[in-house]
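Below you'll find the structure, written out as structure tokens, and then a few comments.
Just one protein chain is left out here, and the rest sit where they should.
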Amino acid sequence: MKQATHPNADLPILALAAVGLLAVPFALPPLGFAPNTVNQILVWGLFGIGFDILFGFAGLLSFGQSAFYGTGGFVAAYLLTRAGSTSVLLSLCLGTLAAAAASFVVGLVALRRTGIYFAMITVAIAEVFYFVEFSPLSSYTGGENGLPGVPTPRFEFGSLVYDIGSGWSMYAFIAVCYFIGIVIALRIVRSPVGAIFVAIRENPLRAAAVGHDVHGYKLVAFVIAAAYAGFAGGLLGVVQGFMPPDAFTFDTSGQLVMQTVIGGVGMLFGPLLGATVWLFLRDFLQSAFDLGSAWKLVLGVVFVLLVTFLRGGLLGGLKRATAWLMRRAGIGQPRRGLAPAEAHSLTSIGSSRRREATAFAGPALATRGLTKVFGGLTANKNLNFSVPRGELRGIIGPNGAGKSTFFKMLTCEMRPTSGRIIFQGRDITALSVASVCQLGLTKTYQVNQLFNGLTTRENIAIAALAERRGKLSLDLLRRWHRVSGLEAQVETTLAIVGLTEHGDVPASELAYGNKRRLEIGLALATEPAVLLLDEPLAGMSPRERKDTVQLLKSIRRGRTLIIVEHDMDAVFELAERITVLHEGALLAEGTPAEIQRNRQVQEAYLGGLAAA
Amino acid sequence: MFNGLVLGALLALISAGLTIIYGTLGVLNLAHGAMFMLGGYAGYVAYAYTQSFLVALIAGAVFVLLVGLAMERSIIRFFYQRPAEDQILVTFGLAICFVEIVRYAFGSLSKTVPPPPWAMGITSLGFLFYPTYRLLVVGIVIAALLALYLLLYRTRIGMIVRAGIEDSGMVDALGINVYRVFMLVFGIGAMAAGFAGIVNAPVVSLTPDVGESILVQSFVVVVIGGVGSFPGAVLGGLIAGEIISITSMLNPAYAYVMLFAVMTLVLVVRPQGLLGIQGRE
Partner (left out) sequence: MVHHPFRQRLSRRQLLGAATLTAAGGWLCEGAHPLTSIARAADHPALGTYPAGSTGSSVFIGITVPRTGTYAVQGEDELKGYQLAVEHINTGHDLIKKISPKTSKGILGKELKFGVADSEAKPNTAVQEQSRFISENKAVLITGSTSSAVAVALNKLAQREKVLYVAGISGSNDTTGKDCVRYGFRQCFYGQTAAAAIGPVIVKSLGKNKKAAYLTPDYTYGHTVQHSMEDYLNKNAGWTTVTNQVAPLGAPDYSSYLLNVANSGAEVLLNVNWGHDAVLSIQQAKQFGILDKMQLVVPYQTPFLAREVGSGLLAGVYAATDFWWTLEDKYPLAKTFVEAFDKKYGYKPEWGANNAYMEFALWADAVENAGSFYPPDVIKSYEAGRKLQSTVGEVYFRPEDHQLVRPVIIVRGKKPGDMKNKEDFYDVVEIIPGEGLMQKPDAFGCSLGSYT
């Protein structure tokens, strides 16, 4: 989905959705779908859009969406039945707001951890919501009876009055809601925020390293999902004329997850398809095969099979099948990406706030008494280190000298036990990786940290977005390729690392050497003033090494580079000065020639060799 | 307080199973509650045929061990290389399948395994009267935890498991046939839950849905204690048991809210859990 970035790329999808929604009242009844079932499916579908943004795009699997579905639903239903609100739409919106607010608070706690922890915590928190609805708040929520008597909407336009009843007139109302929901969701996933969601899913570590506030964006995704859930919950009450307490149960969350996975993840329409399959099979299995209670077992088995063999769900399968058919028919599927590179000269990189900030005159990066202790083991002790602006510094040292730890501390990936890190005169010791990257300090990784599911161009764009938009920015409705200056920055970076012609290839399919270049490109796209390179030549063929050394030479202009590398020849060729670490401490520092002559250094390396 | 110990010990055993599977294999088993349920039902069947509680106890544990091994061989092992979310999804799906199979086979009517005759009745503890069988539960569970401890800390497999918990790369480096170890760990972890299930069966009668609330509680235990930490699971279990029982004395309705509140507090103050290893997700 994400590749579809042509300005009007969504129009066909939306047109299809609109036609589909219009056709439903004519097409589905003969298949045995009653309007109420269809309405139910749409409510699930709308609920699922938010969940899909959360899970399919941002990669956060929550088993607690029922909490927000219920919150939105009960707030709206309470307003309409007990508090005397007469506007259904207003109440739905207030319910949505309440759900979003609740999710913000929950997210602050739940998002402290990811993956498995996150799933477990959401389950637990949803249980609390259920309990609170059921017992302490039962005088507001009706406890186990729920809130009956939710009215249906009524619209007045001057003298025209439309009353929405049940059945197909209700369908019209919900279909409009769903359509608006899809339009907004498409805008969100095409926005810079949507692109960053995907980046976080693909590689949260790198997303933070290129300067995005990962926690903040996760919270955004969580709140968006809750807002959809809250609105859908409110609609549930309106559709049924009754707000059921079981909206809050774990089963609701579980069913949502299963429907989304059955339908397809990361395509926004998956939950709708999943709900259709679920509700249809539930009724069909019960009525046609008289399966009684076994219907759930059948759906459970279907679910397990899909997760195991067709993780993309039904829509994903469909997509793969069409792609396969088209390949067989010899129709190439043109990959849509950012517009192909127009000729950007290497020097055309626009104004960059980081470069301007480098007017600072003191050392670009320095440490004072930097020490790191793991348990009883001292990895780095009392390192005092300083690199003047514009220098290309090499760091060498035998295995176990503490180079990696030192590097991790320099970019705030790891907190030192004691000591300070000063970047352009500013103490950054306590900052986050994303923050220091925003200041203009980043690194490349020894083991590639790419956004594997994205194309090369998109990879670079993710990094450039951080530079253009800052740590956290909520431009949810802007199309991401329209971020000003982004395209130029991306194309320039691609040109610098020589990947222009591979721009539309998924990062996972690049040759190793190109992956290494992309690794450097990701860092470059953040426009760093100081760039740390962790073994940029690791695993390369001699030819690739040569190319990369050339690349490094070409990018050093206007930047401060610090390189950790085992390839001595390369370091001695590139570096102006070299720092040698040994047993966690600073052993020597000097020009390549000085280091080559240094006896201590020779001994350290020889000693290391002898010991090995 | 004492009552909390009984519940806590049980939660500790279940959570220990959950946590060693996660710690070693990196798989969060959402079917863990279903394992608890299966253990109970296997014990019930064994009891119905033999009328022996001891046989039921062994049958429950062994059956779930076999289910765990089969599950690992047939499905879970294909998921080691897949994202954590996929593992969660597939075990969630399996849990539903197990529950519905049992419902299909046994119906929803609750089943009862009576405690052994000599453990019926109540015992005076001086300060209160307590059902003898529940006292026995504490004993059995502590014995099981001890056995698990010995397995983890005194055997070769245990060493590998702990190495895996601390650094999954290290196990590979040791050149051990990790997959056999993985299978065993999954089986043993499941067995811990199944064993708890049959031990608990005389206390709470069996229904196909008995595992669901246990699963949520063991999540809380694991989050409090620290994911992947065996001592954390034990500590977390005891804490959870005490929270539930102490709150229950004051206002039972709020026992679970209190439990979740404490979990939240732990997350805020010490996100990796009380005995968790920092930086491990």
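Note that the chains take the letters A and B in the order they are written out, and that residue 1 is the start of every chain.
One rule holds in what follows: contacts are C-beta pairs under 8 Å (C-beta built on N, C-alpha and C of every residue); 3 or more make two chains touch, one makes a residue touch a chain.
These figures come from a predicted structure and were not determined experimentally.
A.B. asks: Which residue from A:S169, A:S418, A:N452 or A:N598 sits in contact with the chain not drawn here?
C.D. replies: Missing-chain contact among the listed residues: A:S169.
A.B. asks: Kindly state which of the options B:P83, B:P114, B:P231 or B:P271 is in contact with the chain not pictured.
C.D. replies: B:P114
A.B. asks: Of A:G72, A:P244 or A:G263, which sits in contact with the chain we cannot see?
C.D. replies: Going through A:G72, A:P244 or A:G263 one by one, A:P244 is the residue touching the chain not shown.
A.B. asks: Touching the absent chain: which residues on subunit B qualify?
C.D. replies: Counting over the whole complex, subunit B touches the hidden chain at residues 3, 6-7, 100, 103, 107-110, 112, 114-115, 121-122, 128-131, 133-134, 203-205, 207, 209-210, 213-214, 244-245, 248-249, 252-253, 255-256.
A.B. asks: Using the document's contact rule, name the residues of subunit A that touch the chain not shown here.
C.D. replies: Counting over the whole complex, subunit A touches the hidden chain at residues 22, 25-26, 32, 34-37, 40, 131, 134-135, 138, 143-146, 148-149, 151-152, 154, 160, 162-172, 175-176, 236, 240-242, 244-247, 249, 251, 279, 282-283, 286-287, 292-293, 295-296.
Simple rule for what comes next: only the chains that are shown with their structure count from here on.
A.B. asks: How many angstrom between the C-alpha centroids of subunit B and subunit A?
C.D. replies: The computed centroid separation for subunit A versus subunit B comes out at 33 Å.
A.B. asks: Within the complex, which stretch of subunit A touches subunit B?
C.D. replies: 55, 59, 61, 63, 109, 112-117, 119-121, 123-125, 127-128, 131-132, 135, 250, 254, 257-258, 261, 293-294, 296-297, 299-301, 303-304, 307-308, 311
A.B. asks: Going by the contact rule at the top, pick out the subunit B residues touching subunit A in the complex.
C.D. replies: My answer: residues 22, 28, 75, 78, 82-86, 88-90, 92-94, 96-97, 100-101, 103-104, 108, 212, 216, 219-220, 222-223, 227, 253, 256-257, 260, 263-264, 267-268, 271, 281.
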